[in-house]
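Heads up, one of the protein chains got dropped from this complex, but the rest are sitting where they should.
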Amino acid sequence: MPVIQTEELTKRFPATTALDRLSIEVEPGVVGLVGANGAGKSTLIKILLGLSPATSGRASVFGLDVTEDGPQIRERVGYMPEHDCLPGDVSATEFVVHMARMSGLPPDAARERTADILRHVGLYEERYRPIGGYSTGMKQRVKLAQALVHDPEIVMLDEPTNGLDPVGRDDMLLLIRRIWAEFGITVLVTSHLLGELERISDHVVVIDGGTLLRSSSTSEFTRTSQTLLIEVSAEADAVAATLTSAGLTVKRDGAQLVLPLDDDEVYDLVRDAVAAEGVGLIRLEQGRHHISEIFGEDQGGVGR
Amino acid sequence: MTEQPSGVIHDIGYRKYDGPRLGRARVTRALYAHSLRGAYGLGRSARAKVLPMLLLGVMALPAFIIAVITNVTSDITGGLPLPYSRYVMVTMPILAIFLAAQAPASLSRDLRFKTVPLYFSRPMERSDYVLAKYGALATAVFLLLTLPLLIMYVGALLAELPAGEQTGDLLLALLGAAVFAVVFAGIGLVIASLTPRRGFGVAAIITVLALSFAAVSALQGIIRYEVGDADLAGWLGLLSPATLVDGFQTWVLDASSSSVAPPPGAAGGVVYVLVTFAVIGACWALLNLRYRKVAVS
Amino acid sequence: MSPSVLSVDTVSRWYGNVVAVNDVTMTIGPGITGLLGPNGAGKSTLIGMLAGFLAPSAGSVTLDGVTVWKNPDVYRTIGLVPEREAAYDFLTGWQFVLANAELHGLSDPGAAAKRALATVEMEFAQGRKVGEYSKGMRQRVKMASALVHDPAVLLLDEPFNGMDPRQRLHLMDLLRQMGADGRTVLFSSHILEEVEQLAQQIEVMVAGRHAASGDFREIRRLMTDRPHQYVIRSSDDRGLASALIADGSTAGVQLDDSVLSVEAVSFLRFTELLPRVARDAGIRLYEVSPTDESLESVFSYLVKS
Partner (left out) sequence: MNGTVVRLTYRALLGGRRAWLLLLMSVVLLAMAVLLRLTVGVDHQVTADFLGAVSVAALVPLFGLIVGTGVIGPEIDDGSIVYLLSKPISRPRIILSKLAVAATGTVLFAAVPTFVAGLVMSGTADRIALGFGVAALVASVAYSAIFLLLSVVTRHAVVYGLAYALIWEGLLGSFVPGARTLSVQQWSLSLTEAITTRDLVSSDVRLAVAGVLLAVVIVGATWYAGQRLRVLSLAGEE
C-alpha cells in the first residue's frame, strides 16, 4: 500500500493555485520532492499533516484521510520544517524530550528515545548545552531528532540541507539515507539541489506550478546515457583533435570532453588517444541523465 | 555441545518504538504540566527561575508577617488584620509583574522561536494548545495567590481563631483567587499571543493592567468622594480587570471589597458576574481565533 | 563604470577571545569574486567589515584608498545585499526600492527604482507587499534595492541561500551581467559549484584564515593535485592491478568484486601511467573515477597547507 496517496488534490489561495489536481502515490523508501519555490511543496506537506484543508480532491496517509484523521496521522508522522524552529535557551535533550511528550510518548520512553535519537543523529556532549550556541549543522540535527524521536512511520523533511556547508551537507545526506536504510522510516524530502536528491532518493516526484511534472524512480531519472565523459590533466584540445580525427564527434563541456558511446571501441580510442598524448587521465565515466533535464535547463554542477 | 559464550556485543542500533502513544488528551495534559512548571522556571535555565521564585517570595512575605501579627495580637483583635479576600488586591502589582513576565514567556517565546509549527504537526489540535497554555498560566497565577492565603490560614489556626469560620473564609477567598487567576491569565495571554517580541508583551501587559487600574481607581475615587455618586463609581469598576474581579467576589462570595466602590446593588452584581464570564469567554475565543491563523510553515 | 577596488589589509576581527577573521589580506577588483568557505569560516564577518558594518579589530579595509568604517559616503559606491531576510515587509516592492533610491539622495528616484526593478525582472510583483514574497522574489527585490544607485561595488552575503534552481540561474545571469559591466562583485557561498559557475576569481576562507586566492581553475587544480582515491573498472582488473603495483606511484591497490580501488601517491604520475599501462596490456578501461573529490577533503587539505 502506498504511504501517501493524493487524488486530484487541489489547493487554491485567493491569488494563486498552489496545487492543481495533483495525483501522486508515494511508496516506502526515500522520496525526493522537487519543485520551484512556491510550487506547492509546503502546501502539500501541510495538507498531508491535516493542518490545512484542501480546496478539493482527496489525500491520505497510511490510508487515513487527512481531513478526518489528522491527529492519528500526526502521531505517526515526523516533520522537520525548513525554517528555524528551535528555542535558543534550552538544551537539545530537554527540547527533544518535550517534543517526544508532545507526540504522545510516556515520560520514560520520551527520555530513553531522546538519548538514543540524539546519538543516532550525531549529537554527543553538546546535547546538554543550550541550543542557541549550536552551529547550523548541529541545529539541523536537533530539528531532525525532534522529527524522529517518536519513531514515525514517515518523516517529512523540508530542505534539510539548506544553509549547510559541504561537510554538513554530506553528513546530513548520509543521515537521511540511514533513516530509511537502517531505521526503516520512509522519508519524504524536499531540496533545491537536485543532485542531492539523485544521491539519496529511491524515487523522485517533480511538481511544477502545482501539477505533477513527473514521478519516477531515481534510477529512471539518472539512467546512463550513451555518452562518455573524459577529463584529462592537460592538452584537452589535442586529445579532442585526435578523437575527432578518429571519427568521433567530441563536445567540450568546461573541463570535460563529451563523446557519443556508440560501441565499446570508443573506450579503446580514448585510452589510446590519452596515452599517445602522454597526459593524465583524470576521469572516464559513462554519462548520466539528470533530474534537472526535465526543467529543460542545464543545471550544470550546481546540484552535484 | 557448544560452549556458552562469555562475551556478547549488544545491538545499540536504531530501535523501533512499540510502546503506547497517548493521544490528544494526554499530550495536552503533558503540555499543561510542562507550561505550568515553566511558569515557575522549573525545567528552564537558572535565570528563568529567579523572577517567579522571587515574586512568590515577595507575595508570601506580607502573609507571613500578617500570620505573626495575628498570633501576637489575636487576644485583642480576635481576627486577621487583613481578610483573605482582600489579599489579592493589596498585592496587585506583584500579580501584574508575574503575569507580564510569564504570559510572554509562555506564548511569545513559541512565536519568536517559531516552535508553534512543531506543536501543530503533532497529535494535538490548535485548541488543545490554547487550552493547555491557558490552563497552565491560570493555575500558576492561582498558586501564586494561594500560597500566601494558606500561610495566613495556618497563622490564624495557630492563633486559635475559630477554625470553622476561618476555613469558610479561606475557601471563599480561594474561589475568588481562582476567578482572578482565570481572568488575568486570559488577558495576559491574549496580549502575549499578539507579539513574538517578549519585551513588547511585557510592556503591553503592564501598560494595560497598570493604566486601567490607575485610571479606574482615580476616577472611582473622584466620583465617589468628590461627587458622592457611589453607584456610578461602582459601575466604573467594570472597566478594569482588577476592580471587575474584586467586584465579582464582593458580590458573589460576599468578600470585603478592596475597590473604592463595590458593584451597585443586585443589578450591578449580576452585571459584574456576566461581564466577568464574558471577559473569560472573550479571552478564550480570541486565543483560539489567533492560533487558528498562525502559519505552520 | 569607473572601476573600484576594495582592499583588505592585514585585517583581523575578534569577538572577545574568539577570532572570526584572522590576519587577512586581499584585493577585490572588477569582475566577479567568490568568497568561499565552510560555515563559520568568517565570510559574513569579512563582508560585514567590507560593508562598513563592523570595525576591524586590527588592519584596515579601504575602498579606492578610503577607509570604509564610519564613512557613510562609501555607500554611494557600494551596493549591499544582506544575508538576513528581513526587509520592510509592510512596503510593496515598489515602495521599498523607491525608498532606497530616495535614501541615496538620487535626483530621480522614481526612474532609478523603475530601472532597478526592471533589471531584476520584478515589475510584475512590484505592487505586492514584500512580506508576501517568496524567498527568491525577496532576494531579487533586495538586489534591486542594492542596484538602485548603480553602484560600482556589489556585496552579496550568501545570495543563493534558499533559492530554487530556476531562481539560482536567474540570479547568476544577473550577476554575470554586473561583472561584465565592469562592476566589482563579491559574493559569499559555501557551495563550491555555485562559485565555480560564476566567479573567475575566488578567495577561500577557512577558520578565519585566508586559505587560498586567485583564479578558480588554478586553485581547483592545486586542490586536486594530491594523493587520490580512484575507482577503476576495466576488462581485466587483476591484470591491471598487477601492472599498476609494478609502478611506484600507487600506495595501495585493492580488488573486490569487479571494482579496482587505487590509492595514488603521485596524482599526476598515476593518471599518466594508467592509460599507458592499460594500452600496453591491452586492457579496456570502462571507468576511471576519482572518489575523494568531496569538498570536505578539499577544505581539510586547505587547512593543512
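Letters A, B and C name the chains as they come in the text, with residue numbers starting at 1 for each one.
Everything that follows uses one rule, which is that a contact is a pair of C-beta atoms (placed from the backbone, for glycine too) under 8 Å apart; a residue touches a chain by one contact, two chains touch by 3 or more.
The structure displayed is predicted, hence computed values, not measured ones.
In terms of the touch definition stated at the top, the absent chain reaches B, C within the entire complex. Remark: the omitted chain is touched by one listed residue; of B:A159, B:A181 or B:I223 this is B:I223. The chain not shown here is touched by just one of C:G42, C:G93, C:G136 or C:P159, and that residue is C:G42.
The chain omitted from view is touched by exactly one of C:I28, C:A51 or C:M143, namely C:A51.
Although one chain is not drawn, the whole complex shows that of B:S45, B:T77, B:T167 or B:T207 it is B:T207 that touches it. Interface residues of subunit C facing the missing partner chain: 15, 20, 39-40, 42-45, 47-48, 51-55, 70, 72-76, 78, 80, 82-84, 86-88, 90-91, 99-100, 102-105, 145, 157. Considering the complete assembly, subunit B touches the hidden chain via residues 197, 199-200, 202-204, 206-207, 210-211, 214-215, 218-219, 222-223, 226-227, 229, 232.
As a working rule, only the chains that are shown with their structure count from here on.
Of all chains present, the one whose mean CA position sits nearest the global mean of protein CA atoms is A.
Distance between chain centres (mean CA atoms), subunit A to subunit B: 47 Å. For the pair subunit A and subunit C, the distance between C-alpha centroids works out to 23 Å.
In subunit C, no residue touches at least two other chains. Counting partner chains per residue, subunit A has residues 82 touching two or more of them.
Residue ranges on subunit A touching subunit B, taken from their complex, read 42, 45-46, 49, 51-52, 70-72, 74-75, 77, 79, 81-90, 94, 98-99, 101-106, 109, 113, 116, 120, 130, 146, 150-151, 158, 182-184.
Of all residues in subunit C, only 37-40, 134-136, 161-169, 190-194, 196-197, 217, 224, 267-268, 270-272, 274-276, 278-279, 284-290, 294-296, 298-299 touch subunit A in the complex they form.
Of all residues in subunit A, those touching subunit C in their complex are 35-39, 82, 135-137, 159, 162-168, 170, 192, 194, 233, 255, 264, 267-268, 270-272, 274-275, 278-286, 292, 295, 297, 299-304.
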